[in-house]
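These notes concern the structure reproduced below.
One protein chain is absent from this view; the other protein chains keep their places.
Chain naming follows the written order as A and B, and within any one chain the residues start at number 1.
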Amino acid sequence: MIDNIQPKPLPEVELPELRQIGRPLRRVDALGKAVGATVYAADYSMPNMLRAKVFRSDRPHARIVRLDVSKAKALAGVACVLTGEDVKGANLNTDMPGQTGRPTRSGSDAPVLALDAVRYVGEPIALVAAETVALAEEAVGRIEIEYEELPAVFDPEQALRPGAPILFEPDNVVSRYTIRKGDLEKGMAEADLVVENTFRMPFVEHAYLEPDAGVAWIDEQGVINIRVATQVVEHFRSVARALCLPQNKVRVRGTMVGGGFGSKEDVTVEIFLAFLARETGRPVKLVYTREEAFLATSKRHPFKITHRTGVKRDGRITASHVEMVADSGAYPYLTPYVLLYATGMATGPYRIDNVHVDSVAAATNQSFTSAFRGFGGPQAALAYEQQMDAIAAALGMDPLEVRRINYLRTGDTTCTGQAVTSAVWSEECATRALHALGDRTSGSKTRRIGRGLANTFQSYGRITWFHDTSRAWVGVEQDGTVVLRCGVPDIGAGQSNSLCQIAAEILGVPLDHVTIYATDSAVTPLAGTSTATRQLYMSGNAVCLAANTIRARLTARAAKHIGVSEKEIELGNSRVWVKDDPDRFIELAEVAQLCAAGGIELSQLAQFNAPFTGGLDPETGQGDIWPDFTFGAVAVEVAVDAETGQIELLKCAAAHDVGRAINRAAVEGQIAGGTHQGLGYALMEEFALKDGRVVTPSFAEYLIPTTLDYPATEVIVLESGTGIGPFGAKGIGEPALTPAAPAVANAVADALGVRIHEVPLTAERVLEAVDEARKKGLL
Amino acid sequence: METRTVTLDVNGRTHDAAIAPNTTLLEALRALGYTDVKNGCEKGDCGACAVLLNGRAVNSCLVLAWQAEGQEIVTNRGLGTIEHPHPIQEAFADTGAVQCGFCTSGMIIATKAMLNRNPDPTEDEIREGLSGNLCRCTGYGQIVEAVRLAAERLRRSSSSLSSLRGEGTPRKDGHEHAPVERVRVSDDEFGAGDNS
Partner (left out) sequence: MTLPAFDLLQPETLGEALKLLEATPAAVPIAGGTCLLLDLRERKRTPGTLLDLSRIEELHRIEVIDDVLVMGAMVTIAELLDNPRVEAHAGVLHEACRTFAAPLVRNRATIGGNLVHASPAADTAPPLLLLDAEIETQAEGRKRLTPLDRFLVGPCETTLRPGHLLTAVRIPIPERPPRWAYEKIRLRKADAISVVSAAALAAPSEDGPPEVRIALGAVAPTPIRAWDAEETLKGRELTAGAIAVAAKVAAEETCPIADVRGSAAYRRREVEILVRHCLSDLMTPSGGGGDGN
């Protein structure tokens, strides 16, 4: 890797100077959280409330021969015990027909409570509601069960072989995709060299600090209310379906979420609570223990990804064949979409004319896998970015140079033939991240220094054939303060604050004049999921629409009052004034009162629609998948101890084009935090199972980084203004994570001269590589 | 198992409550309404439940409630409120150190303990002092900034003799608590909220 890279000059961008947007204002939710006032799901209580506990499978694959809950029911203080019999037919419909562009899979929905068989350790079998947590635990301890163990499978490739134990007839295939772009054979024939590598990634746990929790009760209208930490208030529909209730009889009241990262995108406690509340007629609370949060919720998909790439001596890639096998765990959940993302991003932010991708996800008797920040993108990136470095090594070229030659540019198409329409600042990001590493640290025989780069892209906004929409309501009070109502779940990234900051900008008020009421499926306009890096784009745009409509009414009324035309009006600091004559003004409050008196609406509900497309071609996988992409890069410098195998991260820099930063501090926090999760992915995190049993059941065994493990990431925020979100914003939540792990893997390979093809890069794996490097005379 | 009435001194208030011996301080505090003390793991691995016990930051999940009797307990809420936030709380809010906020109360308690002993910590010392508090959202960078900023603001205002909002008079042993009159709370209030 050449050092002392100079940043590529940025293209000319004219971003208008704005009052609120872009500033690192204190977020509207920050102080409440800082003083410990903010209430999370587990902090709620209702009078006469019961406590719930879940009885779970301790076998990876077994028939339930006998389940006896009578002793649990008989325990004094136990209000009810429910089994699969009691909730028969209630499923989590996770494999949604038609939404993957593939034929539906039948019989693979996850039952709310297992009835005949269990397919993973941790699968829920029975529910208990009792007067206290201790009683509920005791009741669970009294449940008797007899299993007939069935042969189990713990590897997706094995699961695909004939004779493998089958989780769902006819085979264990959960999802498959094929991409056929251009002419692979021709492209390979043109190549001077073919480089092939296989990469593996493990299960990873989200490790949010707030264990899943909720409280449910039935109100005076017979509506089941569920207070829950969730990324999706629309799960009220899943609850209604499971309980055979009309959709307007379930209300999800989401709380501030203590971290989700995709895990709280699935239904977690909602349906359990709804059944128990209905059965007992009393409020019920369920709080997962940490071990339960680890055991019973989704994980990041393990992948095995093989790249076979044809390249010319000058560095140009002529053909790429990628094969992917993913582990779906015991139930599909969101696997078909995760696989789609990984497939659609399989070749990275590079222009390749001839591409074949074959991907498959198979079921195994292990933790079910679903959404986790990046949603298949991080796995794809770990493979394609390491492959880029491997290509550079094979050609004897600089890794940055090989990338330069192959970067996608605006107007080029991805491997599914989707044209990228926004700015692509891959080189601008890469050079800045590398430049930020400064002078290379000097090493020694036993302390090997290495540098690594990764360029990635990650979508923002949901799959476009989902026809995604979002809604927001904005209103101006008669004192000029502003109210927002939006169903947006705030999972910590500042989702609700960004909407306030946008409204504040458009309506010309300071941020602390905006109050948001959010996350209630009955009372706030539905804004869709806090997933897929979509909230700023979708709900932000909805707020823009609503706020701009009101602004126009306000400025028109003010202009009329002052006696000038609308285009002479300026709005800001809670005041409306004449641009060239600021002494002629009217306070915003007075304008609001004039509007109210004159019957002019001071509020507006607006809906924003994402682009609606059809699906991919079933044979070639060609078509558009997402609204847009965010491009970014991470560069790191590591020191590898050749004696202990330990890796020390010396420096880390992350550069992303976020389009436009709404709240500067929040964007920097997302980049720093996402990078950090990616560093953990590369260096220390593996949710380990042995024969289907979790070997890392708590924070003592599953290690995430502490304050001492990595230095602060230097965050570089670039703004091309070309995003399709508010004010030209792109999304950053998931893109922030994607480049970090491959950058580290590349740095370690640079340090040792030998590549480790698996993450995490444990000391033992490093020592194996060290021994190999020594044999090759590289160390 | 014999339950007895235990007196807990929390944030300057005195609570008399009937508490079973196998109750952790974390459970007892949450049952008394101190839901700012979070349950992140109940094993002492994450620091979300941190409180000050006689000025020392501890994982309240690993202290039995009976052991905390006769000791001074301070939770994050005891340091400040929305109307009168403590400078540490303000600094966290100002630097973007608060994302999901679940680790925040524990972080602030650990910060308070650290700054009580060392009012001018280096970055290494800050990171060391917070090494028992996990955060999954921020990557810690802005948290370190918050502590640095808080330390600077505390040094500035203590040197200017102006009284700090939310701060009581510092005692000789360096412990501070909100100047709230000692309020006796009766047995009935325990169990008013099942916040465990």
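Heads up, the rule we're going with is that contacts are C-beta pairs under 8 Å (C-beta built on N, C-alpha and C of every residue); 3 or more make two chains touch, one makes a residue touch a chain.
Here the structure is a predicted model, which is why all the values come from computation and not from measurement.
Asker: Quick one: say which of A:449, A:703, A:724 or A:754 touches the chain that got left out.
Answerer: Missing-chain contact among the listed residues: A:703.
Asker: Using the document's definition of touch, tell me which of B:24, B:76, B:89 or B:105 contacts the absent chain.
Answerer: Candidates B:24, B:76, B:89 or B:105; residue touching the omitted chain: B:24.
Asker: Out of B:16, B:72, B:128 or B:152, which touches the unshown chain?
Answerer: Final answer for the missing-chain contact: B:128.
Asker: Can you name the residues of subunit B that touch the chain not displayed here?
Answerer: Residues 1-2, 20-24, 27, 42-45, 47, 50, 53, 56-59, 61-64, 66-67, 110, 113-114, 128-133 of subunit B touch the chain absent from view.
Asker: Over the whole complex, note the residues of subunit A touching the chain we left out.
Answerer: Within subunit A, the residues that touch the unshown chain are 133-134, 137, 289, 291, 643-646, 684, 688, 695-696, 700-701, 703, 705-709, 762-764, 767.
Keep this in mind: only the chains that are shown with their structure count from here on.
Asker: Could you please state the distance in Å, as a whole number, between where the Cα atoms of subunit A are centred and where those of subunit B are centred?
Answerer: Measuring from centre to centre gives 31 Å for this pair.
Asker: Quick check: in the complex, which residue numbers of subunit B touch subunit A?
Answerer: That would be residues 30, 35-43, 45-46, 48, 75-77, 79-82, 85-86, 89-90, 92-105, 108, 126-128, 130-144, 193-196 of subunit B.
Asker: Sort out for me which residues of subunit A touch subunit B in the complex.
Answerer: Per the touch definition, subunit A meets subunit B at residues 24, 26-27, 29-40, 42-45, 49, 51, 133, 206-211, 256-259, 261, 285, 287, 289-290, 491-494, 665-666, 668-669, 672-677, 698-700, 704, 706-708, 710, 712-713, 715.
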